[in-house]
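Every protein chain of the complex appears in place save one, which is left out.
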Amino acid sequence: MSRGPVAVQVEGICKRFGREQALADVSLTFTPGGFNTLLGPSGCGKTTLLRSIAGFVTPESGRILIGGEEVTRQPPWTRSIGFVFQSYALWPHMSVFDNVAYGLRLRKVEGRELERRVRALLEVVGLSSLHERAPGALSGGQQQRVALARALVLEPSVLLLDEPLANLDARLRVEMRQEIRRLQRELKITTIFVTHDQEEALELSDTVAVMSRGRVAQVGAPEDVFAHPASPEVAALLGGASFVEGVVSEEGDLIVDGARLALGLSPTLAGKKVRVALTAKRMAVVAD
Amino acid sequence: MTVGQRLRRDPWLLVALFLGVVLVLLVVVPQLWIVRSSLLARDGASLTLENFFRYLTAARYRTALVNSVLLAIVTTILAMLVAAPLAFFHARYRLPGRDLVLTLATLATASPPFLGAYAWIMLLGYNGLLSPALRGVGLPWHSIVGFHGVVWVGMWGAVGLVFLFAHDAFASLDQDLEEAAESVGARRWRAHLDIALPLAMPGLLTAAYLVLTGVLADFGTPRIIGGPVSVLPVLLYHEFLSEGGVNPGMASAGSLISVGLATAVLLLQRLVLAGRSYVMSGTRRVAQRTLPRWATMTVTLATAFFFVLVFVPHLVIAFSSFLSWRADIPGLPFTLDNYRMLALRSSKPVLVSYALSAISTLVAVVAGTLLAYVAVRRSYRVLSPSLQALTMIPYLIPGTVLAIGLIVVFNREPMRLTGTWMILALAYFIRKVPYATKSAEASLYQVHENLEEAALSVGATPAQALRDVTARLILPGLVSGATLTFLMTLTELSSTLMLYGAATTTMSIVIYQAAMGMGGQFGLAASTAVAMMVSVYVPLYLVRKRFPSSGVAA
Partner (left out) sequence: MTATRLLWTFAFAVAFGCGRSETPSKALSPVAPAAGLTIYAAQGGEVTDPVVDAYREKNPDLSIQIIRGGMGEMLSRIRAEREKPIGDLLWGGSPEMYAINDELFAKAELPDSEHFKLNDPTGKWHPYSTNVIYLVVNTTRVTRVPRSYREIVAPEFRAQGPISFSNPVVSGTAYTILTSLVTVAGWDYVDSMLTNVWLTDSSDSMFKWVKDGETAAGFLFEASLRDYVASGAPLQPVLAEEGLITQSDGAGLIAGGPHPENALAFLTFMASREAHEIVRTKVGRRSARDDVAPAKGLLDLTGQKLIRADPLWVGRDRAKILARFDAARERL
């Protein structure tokens, strides 16, 4: 890669579709060169935000910066992005090779240089032998790889993925997400990944932004977010949370119905009656 | 955003504006005088709405209006009922001769004007070839002339179009969707009815709309086979061309009513389709299943019967072109005289027809594609519905009326086009833009927006995305649409009648004059019609060889 990882930032993004407020004052700083995930249920605005960064959607207010440069009103074809669609959106009238090569051809890359770069990417995603095929003749997983190759061949500043694994079976999903993670680490490209699947978010991300109803509910490293949900809402979103009420002891334990739960709560809460969300991942059953 | 930024980001806005202006100048302005004259009273001076009211109060006008509406509805329903199910089978199931079937369906839309009506009268008129025989065996058969005759001819003239649109709609469905239904317990036919049918609605409704408005505007068929049944276009034709002095007030009001009807149908169609998503972005074409043997045979037989009925007029005309004609009455012996007359009198009109149709079709397809793109991919608040309305208006202005409007506007310097090929090409272009647009729209609906966005994301400008992705994917559909438009232009009559000059006589004019003349020239009409059919089928066949799997709209 010719440049270092690129910073992506959004500030105060607002977007409305008709009467629906899809994004309400969203501000995020994405980790350069990192794997950033937008996590949330359907309708929370994560895809809209992704498409805004890509340029398919123009927000009413706010700023989008890629590499420090404001691109808010710039059309998608001028931004240095790679986009992987949930439906892959491979062009059915072009072969695998041509799908990947298209962007290069637009930039007047030709001949051997073109071949070299396309084949290199196909190699990276493991599809070298299929370059002649038509997309319709490929399996879902293979199509996905082509979509990835197409997005990456132009060495974009940021890679955007819109729930790319949603259409794959479980085994393939696990396989592919590991692939994606591996690629991302290797290329060190700033990546923004949209999903509603927590497992994916947990496994892949350097940073997770939990979104709900057009707003960012919480941002942080995945373990932090899962371990310490900032609000009941986030906890509920992350799923599998149980809520208990009790009183905090001086040592930071929670006293619930006479039982003592060592949760390491903040001593400043001592003596207060609190409500705690317990997520499944944090619990283990031990012998007495 | 500044205007400049907005335009750079969305160059389609500029395209839409440009198209809007062009359409207004070509479609609205020449017809403004129609609006004006519809409001004039008989004295030619005062303004009144009386002309419109007379369409409800005076028997002459009311009957025509009611008949037209009834005719359009009945013909459309029948045509859909006959052609759509058949098309469904051919789209979803493996049946013999698919390519032949699609070719035949396309040919079916190339019937020379009104000769179908003549052919059926020849067969089933009161003294037709078959009628006395039918009466002889005791069947209560009277004659095909009348309302039922117009429905019959109109129906078989429209089924080709419906078949093509329906076939396309059904063939483009995602198989998964029906299989999903089957997986939750729906039997095969339930899946078809509940899933396939609703999802094919855009294509089907488009076909229905085209048939409906086509019948509303058709004057050739009812004029010949309608008998005493008066219909709006024939009424308007005569009101405008009345020998006894022109009072275009009623005719103008009638034209506007026709436009109003079509607009109502269009709005209805949009209402039904609005707010529903029909697009599938999967890249797998639907695979065809097989029917049990008996079903395959039945459907194939039905298809054969279907096409026999569709092509009866063509065959009858071809046959009659070899007969001796005297005073409009055919008889033996067989002869080639009609073809000799053809070579003598019609060879130049053949070339003229071709050139005019080719030019106007090309322009219409380009314009139609651009309009379709704006309609499908962009919904500007004011511009989009306006463009859609503008595009559909010419479809329902009777050809004669359209022509008169053009003559009035283009008969003075500096734009003196009357008598030239340009005014004919212009009239054809205006008349066929709706067809071209609808066809392109149907194609575009099948191309998911993601595919274009993917191109944008790798750096293509909208123009490049259009050229490299969208245009390529809709090309087969465009070609079919262009072919259809070409064929329809080739056989156009009503506008041509008003606009042709000696140097721009077309094939349809030759046929019309020979057929309507009282001097026994029907033979020439038949032979020229055969020449028209042949000269249309050859390029059609070649085009289909080049673009084999194209339906009319995909």
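By letter and in written order, the chains are A and B; residue numbering begins at 1 in each of them.
Here is the rule we use: contacts are C-beta pairs under 8 Å (C-beta built on N, C-alpha and C of every residue); 3 or more make two chains touch, one makes a residue touch a chain.
Just so it is clear, the model here is predicted, and its values are computed rather than measured.
Q: Among the chains present, which touch the one that was left out?
A: Across the whole assembly, the hidden chain touches B.
Q: Using the touch definition up top, pick the residue from B:121, B:299, B:402 or B:455 that touches the left-out chain.
A: In the full complex, the listed residue that touches the missing chain is B:121.
Q: Sort through B:98, B:148, B:223 or B:472 and give me the one touching the missing partner chain.
A: B:223
Q: Which one touches the absent chain: B:48, B:420 or B:461?
A: Of the candidates B:48, B:420 or B:461, B:420 is in touch with the missing chain.
Q: Over the whole complex, note the residues of chain B touching the chain we left out.
A: Those residues of chain B that touch the unshown chain are 58-60, 121, 125-128, 143, 145, 223-224, 227-228, 230, 234-235, 237-246, 326-329, 331, 348, 351-352, 354-355, 358, 404, 407-408, 411-412, 416, 418-422, 497-498, 500-504, 513, 516-521, 538-539, 542-543, 545-546.
Just so it is clear, only the chains that are shown with their structure count from here on.
Q: Distance from the CA centroid of chain A to that of chain B, rounded to the nearest Å?
A: The computed centroid separation for chain A versus chain B comes out at 50 Å.
Q: What part of chain A is in contact with chain B in the complex they form?
A: Going through chain A, the ones touching chain B are 54-56, 58, 73, 75-78, 81-83, 85, 87-93, 102-103, 106-107, 135-136, 143, 150-151, 154.
Q: Which part of chain B faces chain A closely enough to touch in the complex?
A: The contact residues of chain B facing chain A are 1, 5, 8-9, 281-285, 448, 450-451, 453-462, 464, 468-469, 472-473.
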